[in-house]
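One protein chain is absent from this view; the other protein chains keep their places.
Per-chain residue numbering starts at 1, and chain names A, B and C are given in the order in which the chains are listed.
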Amino acid sequence: MSVTPEQQAEIDALRANPSKTLRAVSEGMEKHLYSAIPVLDHGFVRVIDYMGDDAAICQAARVSYGKGTKSVQNDEGLIRYLMRHWHSTPFEMCELKLHVKLPVFVARQWIRHRTANVNEYSARYSILDREFYIPAREALAAQSVVNNQGRGEVLSDEEAAKVLEILKGDAARCYDHYEEMISDEGQAGLAREMARMNLPANIYTQWYWKVDLHNLLHFLRLRADAHAQYEIRVYAEAICKVVADWVPFAYKAFEDYRMGAVTLSAQMVDALRRMLAGEEVTAETSGMSAREWREFEGMLKG
Amino acid sequence: MSVTPEQQAEIDALRANPSKTLRAVSEGMEKHLYSAIPVLDHGFVRVIDYMGDDAAICQAARVSYGKGTKSVQNDEGLIRYLMRHWHSTPFEMCELKLHVKLPVFVARQWIRHRTANVNEYSARYSILDREFYIPAREALAAQSVVNNQGRGEVLSDEEAAKVLEILKGDAARCYDHYEEMISDEGQAGLAREMARMNLPANIYTQWYWKVDLHNLLHFLRLRADAHAQYEIRVYAEAICKVVADWVPFAYKAFEDYRMGAVTLSAQMVDALRRMLAGEEVTAETSGMSAREWREFEGMLKG
Amino acid sequence: MSVTPEQQAEIDALRANPSKTLRAVSEGMEKHLYSAIPVLDHGFVRVIDYMGDDAAICQAARVSYGKGTKSVQNDEGLIRYLMRHWHSTPFEMCELKLHVKLPVFVARQWIRHRTANVNEYSARYSILDREFYIPAREALAAQSVVNNQGRGEVLSDEEAAKVLEILKGDAARCYDHYEEMISDEGQAGLAREMARMNLPANIYTQWYWKVDLHNLLHFLRLRADAHAQYEIRVYAEAICKVVADWVPFAYKAFEDYRMGAVTLSAQMVDALRRMLAGEEVTAETSGMSAREWREFEGMLKG
Partner (left out) sequence: MSVTPEQQAEIDALRANPSKTLRAVSEGMEKHLYSAIPVLDHGFVRVIDYMGDDAAICQAARVSYGKGTKSVQNDEGLIRYLMRHWHSTPFEMCELKLHVKLPVFVARQWIRHRTANVNEYSARYSILDREFYIPAREALAAQSVVNNQGRGEVLSDEEAAKVLEILKGDAARCYDHYEEMISDEGQAGLAREMARMNLPANIYTQWYWKVDLHNLLHFLRLRADAHAQYEIRVYAEAICKVVADWVPFAYKAFEDYRMGAVTLSAQMVDALRRMLAGEEVTAETSGMSAREWREFEGMLKG
């Protein structure tokens, strides 16, 4: 379970007391505030605060582009135009603050996105909780044989059982030893900043993460992608749903021009034009490497 | 005048319609929303949106430092501790969005602060207004003789009059020519993106500027400082008042530990300790250069 | 002329004295070091320093991806793979430092790229030179009638002559007045930081600009593009030639996967697949707006 009864009571209290504000309000987002969206076995994503909405994107764009932008009749059209033509600054005018609970190995990938603000729970000051990510049976997959990274087939029952036993056993033992080392009963007690080194990467940590919409969409493009590791992808997917409720026009444009879009190289564009003109183009006559040609075929077939 | 009657009507309308929100609300900031604070002769600063308050800084810090932070009894104490010990990430959890109207030469200094989001009025798309910064009589000062940058004595009446005549005349003529070049009456009309090159640096531009509190305070430390150019300092001072209303504890800590603070070099610390121990320390025996010694004396006298 | 005889002598001296180094050396780049590549009427781009080469990109990638990357047989193949799949960090491992002389209105666009280091000539401390960008006759174009930004037809001889007369006359007069105001003969002399406000945006400034290869390529994608303003595009094109000599594999991949590439929206991909399957797709049946359909047709025809 992700949230304790005490935490739920705190969330309920926070949700019970609306205040008045003159700021832009996104009704779709007010729904989400403070509530925990469960992710993985003990993780969650919670919206703590937000700034702006679809209209705020247009407002900023209209400062930049002045009267010219009024030729785009409405907000949705303007947002789609901005997204299609890679105008990033108006999307930076919205901001999101999340509280996330996540396994350390997921946090290590996530933090690589540098254009964000982070406050992580400190294991130098505080004692980590005994909570580890233990994958669901069906998430246990073999190393991919076609891809140096990534997963292939799901493991057999027998192999899966062995893996789960190892993960649970090692997590429990390492945590027991962590507690034993920091205990000050009958001994001095090892410093927390040292004892934490004994904890495996599936232990949960948590942080506040604040990011602007442009950089958030970039994060989602990479991490909600089918090639992302499953354990971070489920967080990205949970955030996608939140963003769809927060800024529906921007999110739809993101789906059409980023997530569902395809980039063709100069060679691919050339091959495509020849194909549309009726020419038979093959891997050999395309000017592409074998690998690129396979990727090109995949794009055309979907 | 900074704001037209139409703009004022728009501001009044925006201020007339509060909505409900579950987010953190800063009452001190709600007062400011949308209203224009006049700066210089035609400029202004307007708060468009904000995220967070003093409590949000503490909330983020307590995620990081967990139970340990509870030993600091209250929010104000915690904020002062964080500021004094250069903990920057909790302050990054607040965000401010401003609409600023400012002369181009001020904008050129301001933009050097890179950790912010900006949407500027585009003179490629749109036509700039005929509004120029013409300094107040008492702001006209001579080049400093003790400092390679900066101002010295105020100009004599006669010299000031000549300067004002030049500034007004050149601004008017350049703008007349700008209009003449872009006009499409009886001619094609030069592209706006080219014609703008004829406009002097005291023409007004405007932008939306969004920044987190940590980076904002860094900006204010440099730009509200006595060594900053007067024309950017007045913007920084206007923003200081806004921040004092928004996050009063953080702003007070900023005054005590940044604006009013003094940094002593290793040599200065050494000299000071010797002085406090009763030793007579001179420029010669201090290990400092003549320049540093002067700065040190200035710090001790205030 | 961009470079004075004194400056040329300095460049020649710098180029006359090679030193020994154990660092990665790009022979293509050594050729460029210190020399000024002329841009516009008085501007230039000079390479001051660089770090890394094509091999350095691969070296960093192989740290990340370990043995797996060896399956990509050679450096060029690896670099193309990294570019195609949007791996940005290995390209960040190369760095370039340029000295650029450019008109202020170009500098104002350029500085919007925030992920770079900049030291600009300060008109608070120093006196600007009397050098203004006066466009070549054939660069003078009318406001575009199909695009709110951008240029259309070249101006008629008569209109062009009038524009040039205005630009030259106003630049000269404003600079004369600038000199008059700061002069300390027979008067105090206005502070430089104030007098500069009288100078139009076509005056030249200069700066040192340092950037990593990933962010440089992003800059070049936007600024060497046909939609960029001519006056910044010529700088970007000059830099493109430098980069092609510095990291030839990376530059070729950039041409194929960025400059010459095309991004299709989800709707475009769908329409394309239907077309390749033999279906007749029209603007009406495509699910695209009229504007997107025109863009799509443009992509297919080239």
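Definition applied: a contact is a pair of C-beta atoms (placed from the backbone, for glycine too) under 8 Å apart; a residue touches a chain by one contact, two chains touch by 3 or more.
Quantities reported herein were computed from a predicted structural model and do not represent experimental measurements.
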| item | value |
| --- | --- |
| Given B:Ala9, B:Ala172 or B:Met299, the one touching the chain that is not displayed | B:Met299 |
| Omitted-chain contact residue, chosen from C:Ala9, C:Val25 or C:Ala172 | C:Val25 |
| Residue among C:Leu33, C:Leu164, C:Ala244 or C:Ala266 touching the omitted chain | C:Leu33 |
| Hidden partner chain, touching residue among A:Arg84, A:Lys101, A:Arg196 or A:His218 | A:Arg196 |
| Options A:Ala13, A:Ala142 or A:Leu276, residue touching the unrepresented chain | A:Ala142 |
| Chain A residues that touch the omitted chain in the full complex | 103-105, 108, 111-112, 114-115, 118, 122, 124-125, 133, 135, 139-144, 148-153, 155-156, 159, 162-163, 166-167, 170, 173-174, 177, 180-182, 184, 187-194, 196-202, 229 |
| Sites on chain C contacted by the missing partner chain, in the whole complex | 14-15, 17-25, 30, 33-34, 48-52, 56, 59-61, 63-69, 89-90, 92-93, 95, 97, 99, 117-122, 125-127, 206-208, 210, 212 |
| Sites on chain B contacted by the missing partner chain, in the whole complex | 65, 68-69, 71, 77, 80-81, 84, 86, 148-149, 222, 255-257, 259-269, 272-273, 275-276, 289, 291-292, 295, 299-302 |
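To be clear about the criterion, only the chains that are shown with their structure count from here on.
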| item | value |
| --- | --- |
| Chain copies touching (chain A, chain C) - same or different residues, decided at half shared | same |
| Reference chain B; chain at largest CA-centroid distance | A |
| Centre distance in Å when chain B and chain C are each reduced to the mean of their C-alpha atoms | 29 |
| Chain A-chain B separation of Cα centroids, rounded to whole Å | 35 |
| Chain A and chain C: spacing of chain centres that average the CA atoms, whole Å | 33 |
| Where chain B touches two or more other chains at once, by residue number | 118, 122, 125 |
